[in-house]
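Missing here: one protein chain of the complex. Every other protein chain is in place.
The chains carry the letters A, B and C, assigned in the order they are written, with residues numbered from 1 in each.
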Amino acid sequence: MKKAAVPQSVKTVGVVGAGRMGTPIIGHLVRKGFATQVCDVNAARAGAVKALGANWIASPESLAAESDAILICVGFDREVRELLAKGSPLRRAKPGTIVAILSTVHPKTVQALARETEGAGLQVVDSTVCRGGEAADNGTLLSFVGGSAKVVERLTPVLRAYSSDVVHTGGVGTAQVAKAVNNLILWACLVADHEGLALARHYGADIEALRRALLISSCANGPLEKWGSQTMAWAEDDMAIVAEMAAEAGIRLPQAGVNREICRTLKPRRYKLDLYGR
Amino acid sequence: MKKAAVPQSVKTVGVVGAGRMGTPIIGHLVRKGFATQVCDVNAARAGAVKALGANWIASPESLAAESDAILICVGFDREVRELLAKGSPLRRAKPGTIVAILSTVHPKTVQALARETEGAGLQVVDSTVCRGGEAADNGTLLSFVGGSAKVVERLTPVLRAYSSDVVHTGGVGTAQVAKAVNNLILWACLVADHEGLALARHYGADIEALRRALLISSCANGPLEKWGSQTMAWAEDDMAIVAEMAAEAGIRLPQAGVNREICRTLKPRRYKLDLYGR
Amino acid sequence: MKKAAVPQSVKTVGVVGAGRMGTPIIGHLVRKGFATQVCDVNAARAGAVKALGANWIASPESLAAESDAILICVGFDREVRELLAKGSPLRRAKPGTIVAILSTVHPKTVQALARETEGAGLQVVDSTVCRGGEAADNGTLLSFVGGSAKVVERLTPVLRAYSSDVVHTGGVGTAQVAKAVNNLILWACLVADHEGLALARHYGADIEALRRALLISSCANGPLEKWGSQTMAWAEDDMAIVAEMAAEAGIRLPQAGVNREICRTLKPRRYKLDLYGR
Partner (left out) sequence: MKKAAVPQSVKTVGVVGAGRMGTPIIGHLVRKGFATQVCDVNAARAGAVKALGANWIASPESLAAESDAILICVGFDREVRELLAKGSPLRRAKPGTIVAILSTVHPKTVQALARETEGAGLQVVDSTVCRGGEAADNGTLLSFVGGSAKVVERLTPVLRAYSSDVVHTGGVGTAQVAKAVNNLILWACLVADHEGLALARHYGADIEALRRALLISSCANGPLEKWGSQTMAWAEDDMAIVAEMAAEAGIRLPQAGVNREICRTLKPRRYKLDLYGR
């Protein structure tokens, strides 16, 4: 039977995008013994990639042909679509190749790409990562993965190379939904933490002592625990996706609407409590 | 020396207000061996109080005269002020009596009362409690306490009777600031959790599975962990204090401003995700 | 019959508060032939008041005794209450004296004072003024007045001295409701105008030409017409009253909640479009 020809175990992993998240993921894949192929539009990253023990591949076409699974770690929705569009590089992948989208994009983008590449035999899933850059460095990311149980099972050893937790969230697109919700709440908490601590500062509180006390209280939250470490690099893009999803769902999310606007100008002055709300 | 006459150790504790928080606190005080005197405007509570092993005292005047420390557990700013106003019941307390305000009120209310009662020899401190009713039942509250080190030291054994954590936040009023900040962030998180999960629901997510996954992600927060258990009983009063504090501080807190409005109508339909944002 | 003794026509008008609104109102009253008595806590205003042809009265007590109608033009809720509290100056007024509260206060404050002073024979009404300082100078204010038809009828000639429009809004308190709603919408418009024009500025629009064009479009609004002239002196106090009213009504006003926070820091940088949203 033809199906039996599909490789049951992933040995060669291609990674498209060697940025802040891709790079440590590449390191973990190499260390766990995966033959790791990497390409990036920025050729200057070749040295760092090779130093990690991965192969630098000049083009996504070549990478596609040689991989059992491909992890897409690019920054934008548009880039993801271009990689998988009709006639595009990743369409050259062998039938049965898993294409995992780690980038944060709209759930519908993933679902559309999964449908469109079905004929070519690609197995598109979304496999979003949470917990940020430090967790990527430590291989302790949380991976949400959305796809059929069979594909997720094959992909899981790859995800475990860099994730201490892997959660199968449901069908294709659901990992993006989970990531979007995570982001919505994450940035809401960071804004709330700024508002609360900025207020406390005006009343003369010892902010660091207060922060530690709040961490054992009912309002404890992730960004308060990691206070000072967030770059907010993607906060606004995250909230733009949330806004689009809320519009499609036809529901009103007033706090998220305000948070999106606040994040825009909070980013360059994050953690500077004396500037908040001035 | 007169100072030497001040009782160094608190043996008799008066509690004004035997409501949702006061009642379990009374039970813990009795169990820890404090002679516990209780009064409440609602005489119907006498039975429950006596069943816990405390003495029911008809009036705050009598309670004041017999207590080494008094815990005020009433609901509103106005009630606290009436208890400590000129010519009021608690002014009858012996010099050196500690009056700890557990109620959530404006920091300035506590500071004004501390100043006004100084002449009468009262030691007014604020000693706010976090973590909610269940923690009160279990004696695992977090107490913030604001006052001089000396007074806080004398009061700490009392607080430990019902608190697994006691944090000295600074001078008088700072425990209210800490509580206000806790509340601001707490309700912000609860609103964000509703917005995030309501959005997920529209995309067909398994909400309970998602919630558990988010608890190990970067957006983890207290109200998400205790999802389903908040009564939001005081959410709006909490946010009214926050609004007043922000106005006085002269800073803009747009997320808190929206959260206050959202909390108002969220309370009766909390945790009903199908109604959120409709 | 006693009722027949009530003066049918107001000849002597007392004004408490000679500030930005009170002063031009005094001028108009004098010009229209009312014997005008004025007091203000700030004795430095005596000269300006006398220059307008009014009598300077040292205390509200004396003023109360000699007036057929008293206009209260002070700044704060607290001041209004102190003027009319039990044993307070204005309780010395003759039975039948109309006391019109022009200050912007909570509707319930007016209603409570009307009830409490009924026994003393005072006729407390609320008579709020809209359109701002320039309209006060020109005698073209809009007066909302809340009270019984009979009292309003007697007061109307006084109001017409400085108002080109007088609207009887209903019973006592309704003029404050009308003023609060006016303020809510007024500040909302001013914020929206800032947001819209700040956005246009980033796209290189000629702001003054655009503003004039918008004034003949569907979004035309008062603050856009008077762009550049608002001091926003009372904006935050106005929005604090709105917030309290919304809380009492049990309704959610998310835009007003955000506007209150925005107004706080917009005031010192109003009309500076390059600073908005930065």
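Here, a contact is a pair of C-beta atoms (placed from the backbone, for glycine too) under 8 Å apart; a residue touches a chain by one contact, two chains touch by 3 or more.
Only a predicted model underlies this, so the values are computations on that prediction, with no experimental measurement involved.
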Contact residue for the chain not shown (choose from B:Thr12, B:Ser88, B:Ser164 or B:Thr265): B:Thr265
Sole residue of C:Asp68, C:Asp126, C:Asp193 or C:Glu236 that reaches the chain not shown, by the stated touch rule: C:Asp193
For chain A, the residues touching the chain missing from this view: 236, 240, 243, 246-247, 250-254, 256-258, 260-262, 264-265
Where the unshown chain meets chain C, residue by residue: 107, 130-132, 142, 144, 165, 167, 169-170, 173-174, 177-178, 180-186, 188-189, 191-193, 195-200, 202-206, 209-210, 213-214, 216-224, 226, 242, 245-246, 249-256, 258-259, 261-262, 276-278
Missing-partner contacts on chain B, residue numbers: 254, 258, 261, 265, 277-278
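Note that in this section only the chains that are shown with their structure count from here on.
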Averaged-CA centre spacing for the pair chain C and chain A, given as whole angstrom: 55
Length of the line joining the C-alpha centres of chain B and chain C, rounded to whole Å: 39
Multi-partner residues of chain B (each touching 2 or more other chains): 246, 250-254, 256, 258, 261-262
